[in-house]
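Excluded from the complex is one protein chain; the other protein chains are retained at their positions.
Labels A and B are assigned to the chains in the order they are written; within every chain, residues are numbered from 1.
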Amino acid sequence: MTSHEDSRGAAVVRDTGTSTPLRGPHDVGGLPAGPISLDEHATTEWEYRCWAIATLLRDPMRGARIGRPGEALAGLDESRRHGEELGDRYVKLAYGERAVHALTRMLVRRGVLDEAEIAARLASIA
Amino acid sequence: MTATLHETIAPRFGVGDRVTVRLAWPPGHIRTPVYCRGHTGIIERLCGSFPNPEELAFGRPGLPEQPLYRVRFRSLDLWPDYAEGHDDVVEIEIYQHWLQPASSVEQGQHHQDVRA
Partner (left out) sequence: MNLPVADEAVKDSGYYRRLQAAVEELLILKGIVGREEIDREVAIMEARSYRRGAAVVARAWVDPAYRARLLADGAGAVRELGIEIGALHLIVVENTAQLHNVIVCTLCSCYPRALLGMPPDWYKNIEYRSRVVREPRAVLAEFGLALADDVAVRVHDSTADMRYLVLPQRPEGTQGWSEEQLLEIVSRDALVGVAVPVAVPAAPPSPASPAPGLAA
């Protein structure tokens, strides 16, 4: 990887296809990869419920329930960003696992939930 | 700037225009895949205007809306060693702020193959 700066000072590099901080772990188009597994799992209940919650929270009316009128409490691109920020851990998680991770990070970052209360709740769930 | 839901940027390109994708690696949430950056293709259609996902990713409104195009690239232009069909193409949705008119300077300035 070589790099220099363009006229506006933004980093410009010649990408070499290896994993770098400048190619997100999700941006895999064109990279070598192994055979495609055609095994499929049926979407689980918790995967459906995670997606359902994210869908409901994207409604801009939702924030009014916690005194934040006109504010959506989730966003699709925001959720993707939190998944991408997993870095090297991105590929270790299944799609549904990344979705739960991203939803949780997003709610913590937005101040809707805090990590301590999530951890406490988690301890009560078998 | 006062943003409204209808605030958009005027489309700069028309169907058939040759465009080059910016060769840049900004941080953040980017919807322009690395494999097409620096490459030249042709506008296939204008899809409409949409909030900028790079802003939405950080909880901002993403306004003004950016025109979104579908850009058609010859697979052989994306990967000079592409070994399948000569007429194969890839079409990618790209927002206007990632596109420049393909000029004589920019043509032929493709960055090296991502597998190189």
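General remarks:
Here is the rule we use: a contact is a pair of C-beta atoms (placed from the backbone, for glycine too) under 8 Å apart; a residue touches a chain by one contact, two chains touch by 3 or more.
Everything quoted here is computed from the prediction, not taken from an experiment.
Touch with the chain that is not drawn comes from one residue among B:Arg18, B:Arg70 or B:His97, which is B:Arg70. Although one chain is not shown, part of subunit B still touches it, namely residues 31-33, 35, 47-48, 50, 53, 68, 70, 75, 78-79, 82-85, 87-95. By the touch definition given at the top, subunit A reaches the unshown chain through residues 26-41, 43-53, 55-57, 62, 65-66, 73, 80, 83, 86, 89, 91-93, 95-97, 100-101, 103-104, 107, 112-113, 115-119, 121-122, 125-126.
Simple rule for what comes next: only the chains that are shown with their structure count from here on.
Rounded to whole angstrom units, the spacing between the C-alpha centres of subunit A and subunit B is 23.
The residues of subunit A lying in touch with subunit B in their complex are 6, 10-17, 22-24, 27, 29-32, 75-78, 80-81, 84, 110.
Interface residues of subunit B, counted against subunit A in their complex, comprise 23-31, 33-35, 37, 53-54, 56-59, 78-79, 111-112, 114-116.
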